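Note that one protein chain is taken out, while the other chains of the complex remain in position.
Per-chain residue numbering starts at 1, and chain names A and B are given in the order in which the chains are listed.
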Amino acid sequence: MSSRLTSTVVLPVLLLVAFAAVPFVATALEQPFWISFFARILIYAIAASALNLALGYGGLVSFGHALFMGLGSYAVALPAFHGIANGWVHLGLCVGACGLVAWGVGAISLRTSGMAFIMITLAFAQMGYFALVSLKQYGGDDGLPVAATSSFGGFDLGSTLPLYATALVVLALLTWWMAKLRVAPFGMALRGARQNARRINAIGLEARRLQLVAFVISGATCGVSGLLLANLNAFASPSSLAWTVSGELIVMVVLGGIGTVAGPIVGALVFLGLEEVLKGWTEHWMVIFGPLIVLMALVGRRGIVGLIAQRPKAGRPATPVVASEGGV
Amino acid sequence: MSASLLFVQLLNGLQYGVLLFLLAAGLTLVFGIMSFVNLAHGSLYMVGAYAAALAYAASGSFALAVLAAMGAALAVGLLLEVAIVSRLYRRDHLDHVLATFGLVMLFNELVRLVWGPQPLFVQVPEVLAGTVQLFGFNYPSYRFAIIAVGLLVAIGSYWLINKTRVGMLIRAGAQNPQLVGALGVNIGLLNAMLFGVGAMLAGLAGAMAGPLLSVQSGMGEPVLITTLVVIVIGGIGSVNGALYAALIVGVVDTLGRVLLPLLMRQVAERSVADAAGPALASMLVYLLMALVLALRPQGLFPARRG
Partner (left out) sequence: MNRNTLRATALAAMLATSSLTGHATTVGFMAPLSGPQALVGQDQYDGFMLAVEQLGGKLGGQATTILKEDDQLKPEVGQQIVRKLIDKDKVDAIVGLSFSNVLMGSLPRLAESGVVAIATNAGPSPIAGASCKANVFSTAWQNDGAAEAMGKFAQDRGIKRVYLMAPNYQAGKDMLAGFKRFYKGEVVDETYTQVNQPDYSAEIAQLQAAKPDAVFVFYPGGMGINFVKQMSQAGLSGKLPLYSVFTVDGTTLPSLGDTAAGAIGAAMYDASLDTPENRKFVAAFEAKYKRTPSLYAAAAYDAANVLDLGLRKAGGDPKKLAAGVKAAGSEFKSVRGPFQFGKNNMPVQNYYAFETVRAGGKVVTKQIGTPLSAHADSYAALCKLP
């Protein structure tokens, strides 16, 4: 079996099956804590996958994706505060608001590139943070408890098992879609734009428009992860828009394997799992975690999935390294 | 608001801007010439602040404390450059972001591990502990000192960049790094030196800020983000741009914080104004940056590119 097939199909499927088994194992062992723990990992995997679309496929280093997670959370908390528990309303508001904001942020940010793009996406996330903190009637800095969790006609995301199932299904669909997108016309053009925007423009495809579309989809999908998070925690807080959260999402994507299909899932799993393990050893776990991230940056960006895909087989040359972000 | 109050607030804005300039000057060169995104610049500022606090407590001499801060920041900066940063120049910005993000985590936790979570207390030096009478206001002498130091550094950096050979190499490097290397200049040494000077300035800023702000783990990040905004507004790679932008940001932020709530009270109900005013004021600087980037992406005072 070729390593391409392994990393694109087998690995994600294996992971999803393993995730599906978790609730059964946890219930058998009478440790329900693990269901909510892994639910959190699923949610971050969704957010990381969404970022992967912009970052991995599109080459857009967005340091502000926490903004969308936060908006998604508030898309649940705000209507719930006013007594609206309808899940469809929450979802519609979430996708609509995040898509709109992503369109605005993207339109302005894509006028720049490189460092300026990173800075401006960071700035927008900060603006979102300050805006939410200023809303006193909605809790402000203290956050807003979710009065009524999303209910899709009787199927309520407030309980852990339905939430877990929903998150898993969303992740599975998203992963499948990302795999398909990778080789679909839009995805190929997008990845082309990342490698060399000038060429893409030259053949008649507008690189910037492609990137904007990708950014909007990425933002809206990331918002969905925020919606799920708000239901899991029954809480929405401005601290989920902190720039450190955006940074952690980037780390997850790169750690797993930037631009790959299974990468974000692996990245979220390893990042959050490692964090939990280290926390058990010492309260100063960041002294170990920080250098690990530095090491990861130094060693190479292929990530874990990239390493798996790169295993040299007899008689087959190694596939070339992903090109760096291109041009204009 | 009276004219004298406005003047005092302008001074406050100037002082804040000068502090930002100290940080922005080093950072913009690193960004512009080495094209390196250094999120750990705030950590170098923190190193300077801690070194100054400890040296001051041990020796009682503020001058010595400042020198210690600059030395410590220089040492740490050079160490980082040689060990990590120099390996990443050829990589793209994502790797820089990741590596320096990890470094920020490490530094914050290390500082907390060694010195604990208690903020360190740095006294204002006796000679600067008084106030100056200004139009009926008492303005702290220490803040005047900061303005003076900042202007000295600005003049010094102007002289360095525009009147010396090293400065010429720096300007050339900002316009075309590869060509400078091709001309036989030891670009590795130049880069290390630049990074070191940037670190030293950050350390100086940390030392000067110590008596004003609490010296504690994580003190670098809020300042870092504003510094990044300054650099983007000023134009990446341009020290002049950093100076003007820093002063603009300092004044806009300070005046915004005092004027916006007052303005809002004219147009909106008191409780709304009290909530929205400070929030808008915090967002003001970011709005300014977004505006600059939307209209003039290369910054307001960019380094002239060939």
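Quick notes on this structure:
One rule holds in what follows: a contact is a pair of C-beta atoms (placed from the backbone, for glycine too) under 8 Å apart; a residue touches a chain by one contact, two chains touch by 3 or more.
Just so it is clear, the structure is predicted and the values come from calculations on it, not from any experiment.
If you put the hidden chain back, the residue from B:I170, B:V229 or B:A279 that touches it is B:A279. Per the touch definition above, the residue from A:P145, A:P162 or A:P291 contacting the chain not shown is A:P145.
Contact with the undisplayed chain is limited, among B:L120, B:L151 or B:A172, to B:L120. Touching the omitted chain from subunit B are residues 1-2, 5, 8-9, 12-13, 15-16, 109, 112, 116-121, 123-124, 129-131, 137-140, 142-143, 211-214, 216-219, 222-223, 254-255, 257-258, 261, 274-275, 277-279, 281-282. Touching residues on subunit A toward the chain that is not drawn are 31-34, 36-37, 40, 130, 133-134, 136, 139-143, 145, 233-235, 237, 239-240, 283.
One rule holds in what follows: only the chains that are shown with their structure count from here on.
If each chain is reduced to the centroid of its CA atoms, subunit A and subunit B end up 32 Å from each other. On subunit A, the positions that touch subunit B within their shared complex are 55, 61, 63, 108-109, 111-112, 114-116, 118-120, 122-124, 126-127, 130-131, 133-136, 243, 247, 250-251, 254, 258, 284, 286-287, 289-298, 301, 324-325. Contact residues on subunit B toward subunit A in their complex (touch as defined above): 31, 35, 37, 84, 87-88, 91-99, 101-110, 112-113, 221, 225, 228-229, 231-232, 236, 275-276, 278-280, 282-283, 286-287, 289-290, 293-294, 297.
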